[in-house]
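Of the protein chains in this complex, all but one are displayed in their positions.
Moving on, here comes subunit A:
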Amino acid sequence: MSNEPANSDGPTNSSGKQTPDSDQNLLPILGQPTSRRTALKAAGAALGLAAFGKAVSPLMVIPENVSVDEFLQRHYKELTDEDKQKIFTRMEKETKESYGAEVSISDPQPIPGVRYGYAISLSKCNGNGKCMEACHEENNHHRGVDQSYIRILEMPKGTMDMEQGNTTYDHTVPQDDKFYMPVQCQQCDNPPCVTVCPVEATWKEDDGIVVVDYNWCIGCRYCEAACPYHARRFNWEQPEIPAEEVNPDQGYLSNRIRPQGTMEKCHFCLHRTREGRLPACLEACPTGARVFGDLNDPESPINYVLQNKRVFVLKEELGTQPSFFYFFD
């Protein structure tokens, strides 16, 4: 921009000599031989621009990695079935290209009238971590990190104070003086993560599952700061998964491989549960500590637990109203 005013002082320059002092201090551009300063400025601007272009050249990966279609893609809720078909096909193709895996992306809808709840028996859970492993594999997590939507707190008996807990134990389990408390997304009924999201990239579905549109999230991580259960994960880099380990059964709002720079979280394996199967973590649990089901169905195992056990929720005082319960047998 600096060279532009200089362009202009050619024709009008002649009038630029009215007050002597203005000449020297104020408008040096007019008082001087224009050509030299102009040329210098132009050269400076050109150099600056070139340097800027060079500096931001790593950004050139954006057009490579983000197609126009992806860039312009609308929010999930604004997509027609036709749009979705196109998008899923595109994503399947992209997964094939970048991961070498044949996958199919589906979009199961909430079952009308169903509202999911999850419960964990603190008497049975022994901290073996099989649920974490299953979650990691089911959800196509980045293999480079020890990632899972579940964290298991090892707590000394006699306290519910999480500050006494430890998530990074590596000794044999269970320890006699300890109990184990897995924490994952509590699918809150009053979810702070949804309230704070500036672009509505995360919301609560009719069956109570809080989901993220990975293609709408801008990666501000406000929801991560807001969640009181440390249930959200950010994709700090593009996940890497060997082709043979990619789980091909993928849901758009659940376990498809997440793009870099976006948020993700536990979704109660909605690509399984909405089709009548159980969450992967539950299936993997060797102790039978996990109970899942429809809160609206009086016959469901979850309702049995709620009616017959001493049940509590975590951080009740925060008013998040979890659909995730803990109980003692």
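Note that in this section a residue touches a chain if its C-beta (ideal position, glycine included) is under 8 Å from a C-beta of that chain, and two chains touch if they have at least 3 such contacts; residues count from 1.
One rule holds in what follows: contacts and distances are computed from a predicted model.
Q: One chain of this complex is not shown here; going by its UniProt record, which of these names is it: "Phosphoribosylformylglycinamidine synthase subunit PurS", "Polysulfide reductase, NrfD", "Ion-translocating oxidoreductase complex subunit D" or "Branched-chain amino acid ABC transporter permease"?
A: The correct option from "Phosphoribosylformylglycinamidine synthase subunit PurS", "Polysulfide reductase, NrfD", "Ion-translocating oxidoreductase complex subunit D" or "Branched-chain amino acid ABC transporter permease" is "Polysulfide reductase, NrfD", the UniProt name of the unshown chain.
Q: Using the touch definition from the top, which of A:Y118, A:Y229, A:Y252 or A:F327 touches the missing chain?
A: In the complete complex, the chain left out is touched by residue A:Y229.
Q: Based on the whole complex, identify which of A:D69, A:E237 or A:E275 touches the chain you can't see.
A: Going through A:D69, A:E237 or A:E275 one by one, A:E237 is the residue touching the chain not shown.
Q: Residues on subunit A that touch the omitted chain in the whole complex?
A: Those residues of subunit A that touch the unshown chain are 1-2, 4-13, 15-16, 18-19, 22, 25-30, 37, 41, 48, 51-52, 54-59, 61-62, 66, 71, 75, 151, 153, 161-163, 165, 167-168, 183, 192, 195-201, 216-222, 224-230, 232-238, 259-263, 315, 318-320.
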